[in-house]
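Only a part of the assembly is drawn; its chains keep their places, and the rest are absent.
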Amino acid sequence: MAIITLTTDFGLKDHFVGAIKGAIYKELPDVTIVDISHNIGPFNIQECAYILQNSYKHFPEGTVHIIGVDAEPTPETKHIAVLMDGHYFICADNGIIGLLNSETPPTKIVEIAIHNADSSAFPTSEVFIRVACHIARGGTLEVVGKPYNNLHEVRDLAPSVSDGGNKISGVVLYIDNYGNVVTNIHKNFFEAYRKGRDFEIQARTKVLRKIHRKYSDIIDYNLDKSKRKGPGELLAIYNSANYIEIAIYKSNPRAGGSANSLLGLDYLDSITINFK
Amino acid sequence: MAIITLTTDFGLKDHFVGAIKGAIYKELPDVTIVDISHNIGPFNIQECAYILQNSYKHFPEGTVHIIGVDAEPTPETKHIAVLMDGHYFICADNGIIGLLNSETPPTKIVEIAIHNADSSAFPTSEVFIRVACHIARGGTLEVVGKPYNNLHEVRDLAPSVSDGGNKISGVVLYIDNYGNVVTNIHKNFFEAYRKGRDFEIQARTKVLRKIHRKYSDIIDYNLDKSKRKGPGELLAIYNSANYIEIAIYKSNPRAGGSANSLLGLDYLDSITINFK
């Protein structure tokens, strides 16, 4: 049974998500539709990329991913269908494909050529669904449109290195549901420059000298309970996407605060790492 | 495979949605359940109607739509099952059916007569699920209850016309996820009175003289990028439901503002259109 996923900035109140699902089921009754997220910040393709890149790889190869963020076609932004990393992506060519940071380049890209003259304010439901169902039925990209070689690129939020390889400058890429602060510094990037050295992560006024693998690694279970660290403790961790994350142990943004609120670290704020 | 949709004001935190889905799957293991929205404003059947009318038509005919908004039965509000426009609706007779603005009147309405004495504070899970599964299995409305001819009507939020057909007075029907302001003035209604004339849409202190088909229509792609209009620009558009919508191009309610916040336009506020 084919899978079609949805990643959008439509929110979960409006009729958009329901309308899309209805239209997909009408075309393809036995497809499986999976919501990745409908709470992407409006038009925020950087955030969309972070969420989608950490989701799509878990799906079976051949899954079709509809990206309904900043998807209105314009003379300068084409609708495209992309085969990359064994997965299909249907989106506007607004830069999102490059931001997904796939380890392999796209295998195939076509410009969608099935728009009708009557296209409206809601392209996702009209064009994306038809293409998604076509692919989900086993159809080829060649039928959808002509090869497209002009992929739009936008500035990736990549960390930079300075001071002769002694300093990494990154930024906050994402604030998660726990208020934990995800940086744009990937484990592989960090380790490539670290070369086994000691380091200091500077997050506002706080300095962290260790990166954990699990949140509970900050607790020494050999100590008596009264002497242990616990909820509220600041730590750095490789998160499930392998980015360095500044976290509060058992953080609750709605009570007691989070790394985001307590350190005042927001989207695009700086994080630096100095090697010793 | 039959489809049952859910449109409720239950929210997505409480146990209600999970409980309903469990009970449906227990009765009918291979049904497809689709969430239209669980974020309808509590007891707001006008809002429910707007969201459902723009969703249900996209589903295949024969789909069963459970409406869990203001659904407690009372001596004056019966539980009903309705066949309309090829779709089944299960709801309380609180006015919602009339508000759905179907182009055809209901084909069949029955008063649900399968309540047990032990009905509780949560009617949707007990009665609506049994009726929905009965219909989804191919059962008839006749088995559910007796014909019902007493459909409750509530004031529709229809626009009015004055000044000898020169003025349309409408209101804000809905604020969407982008903070865009949807009016109750449908394209067909507008065009019927416009008769090709110029017009001015008055939205608070702003005046708009054009209604676009796509958000990006405000951009002249022949101009140099530095000279174009862009994000933040106010426009009017026929939205995907064909209502006139006052929008901000690439609006983000959480950053920079939206038509809703910048113009101070809220649910039921006035919008007027004058023809020249």
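Lettered A and B in written order, each chain numbered from 1.
The rule is simple: contacts are C-beta pairs under 8 Å (C-beta built on N, C-alpha and C of every residue); 3 or more make two chains touch, one makes a residue touch a chain.
All values derive from a computational prediction rather than experimental measurement.
Summary of assembly composition: all chains derive from one sequence, 2 are present in place, and the complete complex in the structure file consists of 3 copies.
Here is the rule we go by: only the chains that are shown with their structure count from here on.
Relative orientation of chain A with respect to chain B corresponds to a rotation of 120°, obtained by superposing CA atoms and rounded to a multiple of 5. Mean C-alpha positions place chain A and chain B at a centre distance of 31 Å.
On the chain A side of its complex with chain B, the touching residues are 9-23, 25-26, 29-30, 41-44, 70, 72-76, 119-122, 125. Across the complex, chain B meets chain A through its residues 1, 3, 5, 7, 12, 32, 34-40, 50-52, 54-60, 63, 176-178, 213-216, 219, 221, 231, 237-241, 250-255.
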